[in-house]
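After this line comes chain A, so read on.
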Amino acid sequence: MEHAKDLLDETGIGGERLEMVHIGASDAPLWVEWVNRMVDRVKKLGPNPLREVRAKRVKQAQTVVP
Partner candidate 1 sequence: MIIAKRKPLDEIMDGVAGYSRVLLAGCGTCVAVCLAGGEKEVGLLSSQLAIASELKGRRIDLGEVTVERQCDREFLDELRYVIQDYDAVISLACGVGIQFLADQYPNKVILPGVDTTFIGANEEAGYWTERCRMCSRCYLAQTGGICPITICPKSLLNGPCSGTREGMCEVDPSKPCAWAAIYDRLEGTGRLEHIQEILPPRNHALTTTPQTLIHKAYKRRYSVHD
Partner candidate 2 sequence: MTRFKEILTSGKFVVTVELDPPKGVNTQPFVETVNLLKDRVDAFNVPDNRSACIGMSSVAGAVLARNQGAESICTFACRDRNRMALCSDLLGMYSLGIENVLMVTGDYFSFGDSPQSKPVFDLDSVQAVRMARELEQGNDAGGNALDGVPSFYIGGVANPQANPMAPHFNKFLKKIRAGVEFIQTLDVYDMKRLDTFMGQAKKENIPIIVGIRVVDKRTVDLQLLGKLSGNPIPDSWIHELADLDERSLLESGKRKALELIKSVQMSGLAAGVHLSAGDPAACLPEILSEAGI
């Protein structure tokens, strides 16, 4: 898991976006806690850098040069 995070860091995406947690099938509260935690974390990290790159490219493709 740490290795996967390191690979993501190396790649420029960021290993913080990935997490592995053990949650029992009946442990709904823990599930909720972790979902909220990850949502908060990812919000703080901002969008996946790949998204921005792709959005820019789409915009460029759609812009008509006068």
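As a convention for this text, a contact is a pair of C-beta atoms (placed from the backbone, for glycine too) under 8 Å apart; a residue touches a chain by one contact, two chains touch by 3 or more; residues count from 1.
A quick word on the picks: all candidates are chains of the complex that A comes from, given by their letters.
Bear in mind that the values here come from a model prediction, so they are computed numbers and not experimental data.
Colleague: Going by the C-beta definition already given, which one of 1 or 2 is in contact with chain A within this complex?
Modeller: It is 1 that touches chain A.
Colleague: Where on chain A does candidate 1 make contact in their complex?
Modeller: 7, 10-13, 49-50, 53-54
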